[in-house]
Structures are given as C-alpha cells and as structure tokens.
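For this view, one protein chain was removed and the others were kept in their places.
And now, subunit A:
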Amino acid sequence: MSTIAQTQKRGFAGTVWEYLTTVDHKKIAILYLIAGGFFFLIGGIEAMMIRIQLAVPNNDFVSAGLFNEIITMHGTTMIFLAAMPLLFAFMNAVMPLQIGARDVAFPFINALGFWLFFFGGLFLNLSWFLGGAPDAGWTSYASLSLASEGHGIDFYVLGLQISGFGTLMGGINFLVTIINMRAPGMTYMRMPLFTWTTFVASALILFAFPPLTVGLFMMMFDRMFGSGFFDVAMGGNTIIWEHFFWIFGHPEVYILILPAFGIFSEIFPTFARKRLFGYSSMVFATVLIGFLGFMVWAHHMFTTGMGPIANAIFAVATMAIAVPTGIKIFNWILTIWGGSIQFTVPMIYAISFIPSFVMGGVTGVMQAAAPADYQFHDSYFIVAHFHYVIVGGIVLALLAGCHFYWPLMFGTMLSEKLGKVTFALFFTGFHLTFFIQHFLGLMGMPRRVWTFLPGQGLETGNLISSIGAAFMAAGVIIFLFNVVMTQVKNVQVGKDPWKDGRTLEWAIPSPTPFYNFKQLPLVRGLDAYWIEKLEGKTEMTPAEPVGDIHMPNNSFVPFVISLGLFIAAFGAMYQVDDKAWAIPVLIIGMGVTFGAMLFRSIKDDHGYHIHKEDLLDDADKGGTR
C-alpha cells in the first residue's frame, strides 16, 4: 500500500470501516473521544435526573428503586466509561507525538483495548433495557450487592470486567511505548509532563486493576456460580470486597487526576510563555503521588471498625499526599508568575482549576482526620468533596484539553467566544451545585438519599444545587454546539495553531501525517520545539535520514475478540435463570473470542512499508524534511 491509497477520499461506509479496523493511535483517540463523550452525556443525564429529584422535598420524579439505579450508573459511568476513556483519548492523541514516536508500541492491542472498553460499557448500559440497572452504588459493597435482585449487579460485574481488560491493556501499552519508543535525545527528564503523568498513571493502572479484576471475579462467582467469598453465612467475609475495591479504587482516582495535572502542566507554560517552574520537582511529585496512592486505601473505610491503629496510620499516610500535591500547586502558580499570560480558553480553565482543586483537596485533608470522618462519612460533605476534585480537577482538565488539543486532533480550532461562554456557565454551575453541598452534609443530609422532608433546613440548599446543575448542563450543550459549528465550518488552522507550542506535538504539520514523523526528530532538551524556535528554526532537526517507514495493517480482529466476550457475558449472566440457551451462548461467545485470537496468532501479518520515494513526493504536503 502506498501513501496515495491512504489519502484517497472515502465514502461514509468506507470511513466507518476504516474506524472499525483502525490501529492508528490518532484514530483510536478519536474513537475514545466519541465513545467517552457519549457516555459522559449519559452520565450527565443521570446527574440531571438526580438533581431534579432532589430539587424539592418529598419529590416523586423517580421512584426510590430507580433513584438507586441512577446514582449507581451515574458514578460508574462517569468514572469508568467517561473520565478514563476521555483521558485515554488525549493520551492516545498526544503522548506518542510528544515523545516523537510513530505510533504506540502495540497498535493492535491499542485497538483491542478500545473495543473491550466500548463493549464493556455498552453491556453495562444495556442493563437499563434488560430488567434494571445495578443499584448498589458505584462501590457495589458486597453485603448490599449480593442481596440485590435481578441482573443489575451482574451487568456491573461483567461489564466492568470486560472494560477493565481493555483499560489494563491500554495502560501496559502506554508504559511500553514510553519506555521504548522515545525519539533520540528524549531522555526521561526531558519528557513533557503530560507524558510523565501518562507514564505514572499507566503504572498505577498496571498495579491497581488486578485487585479489581480479582474482586470482580469473586463477586461474579458469588452471584452467578454459587461460591461464597463475600457471603458471611457461608463463612466468607463481606469486608474483603471493600478492601479489594479500594485497593483498586484509591489508585483509580489518581489514575484520573494525574493525567489531568499533566494537561494543565502543558497549558500553563504554553500560555504563560514560560518554562514549567520546577520541572524535576513536578516529576518527583507525580511519582510520589502515584506511590503513596497505594498506601491509603483504607481511609475510605475508617468507619468499618478497623481499629484505632489502622485508622491513625492511614490518616497520616493520607495527609502526606497533600505535600506532593502542594508542590505541584505552587509550581503551577510560580509558572504563571511573571509570565506573559494569554487568557485563551484552555488557560482560563487552567487558572480556575487551581482554586477549585485546592478546595477539594482541603476537604480531603479534613476527611483524612479519622475522628472527623466519623461525622462526614456517608454525608453530602463527601459528595461535595469528590465532586470538587473530580469536576474541579478532571472535568475542567478534559474541557481545557478539548480546546487545547482540538487543533492537534482535528486540525480546526474551537470557537474561543463560545468556549468562554461554556466556561462561564460550567464554572458558575459547578460551584453553585457543589459548594452548598458541603453545608448540606454538615447539616446531616445523608449521601445517596432518595428524597428529604420539608422543614429540616435542606430545601434552599438543594434547590440552589439543582439550579447549579442546570447551569452546567447549559454549558455542556453550548460546548457541543461549539464542536458541531467548528466541524461544519471546518477551517483548517495549520501547524502550531497556538503559536506558542513548546513540545514536539506542535512541531508536526497539520493534519498530522498518518506516520507522524517522516524523520524522527532530534530532541535537545525539555520543551524540544521551543528550543528550536529560540534558535529561529521552524522545524525540528531530524535525527535520521529519510527512509522506509514500517506500518501496521488495519485489522478487524480486535472488534471480533471484544464482540465475543460481549456475547459470552450474556450467556454467563442468564445461565443463573436456567435458560436453556444461556450456556450455548456462553460457549459460542468464548468460541468467537478464542477463534479470533487463534486467527490472529497463526496468520502472519507483517504490516507494510511506506517507501522512501513516496515520502519524498509527499514533502510539500507536509512532513519534516
């Protein structure tokens, strides 16, 4: 295949087929962005339903049972199916370009990771149409979830298991890519911070997802195959699920926040036009947060009765995390300090992130004090805290990242004006919704409560909170409008659209060639592209002569492997009801998966080469010469 075939215009069906079979990290990034965005909207609709239900006392907008399903699916969807895939979208789109690689280490596994996540998420959300969603909260504590009737929890267990496989593969893939595929001169201490945070977050995925997998397997056997790991009546221990879940769950929140930190660490230097302050301490803080993230899981369980020694040790360990986080906050502030600041939309998000996230961090330290946590536990104070860190940290980073990296991913620039409107609505709505919830919690409003009574002082607070949620929804709608308008107008903005790009990804022509770098660039320091700019150059110095480039072939196999597990999950779930077709479906599904894996193993696929001559012809269409 030559480059000419690659650049030909495709019809609609051709485009769909291209995306179903793609192994290109840039296209997989777009798939992650679309799928994650879709689940983000579903989770957002669920959030709106929660806030409508709680807007006035004694409301009956949804029934109590349905409310439990909505809160469970809101949490699960937002964490597993929206935040993580959206961050994966940026990791896929940006990280290989930042380190000067032509793709990730295992393009096939990258595609497989996406499709596993997608089918897992689809399976989980199909529960709405097939007899009820999971209803035991996103943590799905065993004593509650084992007693849950219907198939809701089965959907949760199987869906998360499948999408968890995909995430684990993605994480390992990023690790191998960053370790092995850095361009010449790109030492570890010259890697951009987003690459560093991707690296640490991927390491956390590597160590944190196995406990979740084990826990989910035990839960699956307890519910579907008659074992008793968590069943006290059978000699099991219901608390063990909580430990498994949080040994995974606490690193999980750092898996989310670290790449968000990374995105902001790219935005601050770009728009303050200054080198990131304290680069090496930022790297150190990132690694330390990742490490400490594994030492604190039990702070979610202070009230389970672990005893004073455990509570004290985990409280102190938790507070220790505030130190590296504080290092980061001060570094960001000092990066802006004295810079020549441009208030673009990404920069506005980044600056507003600092106080918002610090507020979430401060309440985090409050909860880390174990005796105080007995008061905060399971109240709206907790809800306020984790929304302050997740919305004030991760969601702001995702919106900032969308604006910042949109030109890199699509070659077009989102409207700055609409972006500022989105920001104003979303940011106002965010603080309106969640700030008041601290006080609702302190006044005694329990978390996950379906409704409340009038005359207890909770009406005003809840109404304000619901109004804030409407603001956030309006912000998101304007953002979507912005996306549609930008893509319809389709004004290509070309290379380095922010004019102040510092890292390698901005040195590439736009739209990015499918082989990324014609010649691998020579990296001469931190902020590689900025160094070249300082010397008056507009392009990177190549590190190699133009030569043939080895590329992987597209493959439909990842889709089929994931589809097989999706089918098998239905069989595993319905065999509980003694349905005659369930076991055959389970076997067929596993057969499809293993058959596709066998096909992949025995059929040699060596990919293809882009020849040197084609690359030279291509020179004026873009590419580092």
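Just so we're on the same page, a residue touches a chain if its C-beta (ideal position, glycine included) is under 8 Å from a C-beta of that chain, and two chains touch if they have at least 3 such contacts; residues count from 1.
Throughout what follows, contacts and distances are computed from a predicted model.
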item: Identity of the absent chain, which is to be given by its UniProt protein name, from "AhpC/TSA family protein", "Hydroxymyristoyl-ACP dehydratase", "Cytochrome c oxidase subunit IVB" or "ABC transporter ATP-binding protein"; value: "Cytochrome c oxidase subunit IVB"
item: Contact residue for the chain not shown (choose from A:144, A:313 or A:443); value: A:313
item: Residue among A:128, A:207 or A:608 touching the omitted chain; value: A:207
item: Absent-chain contact - pick from A:294, A:386 or A:514; value: A:294
item: Residue ranges of subunit A at the interface with the undisplayed chain; value: 175, 179, 203, 206-207, 237, 239-240, 243, 247, 291, 294-295, 298, 305-307, 309-310, 313
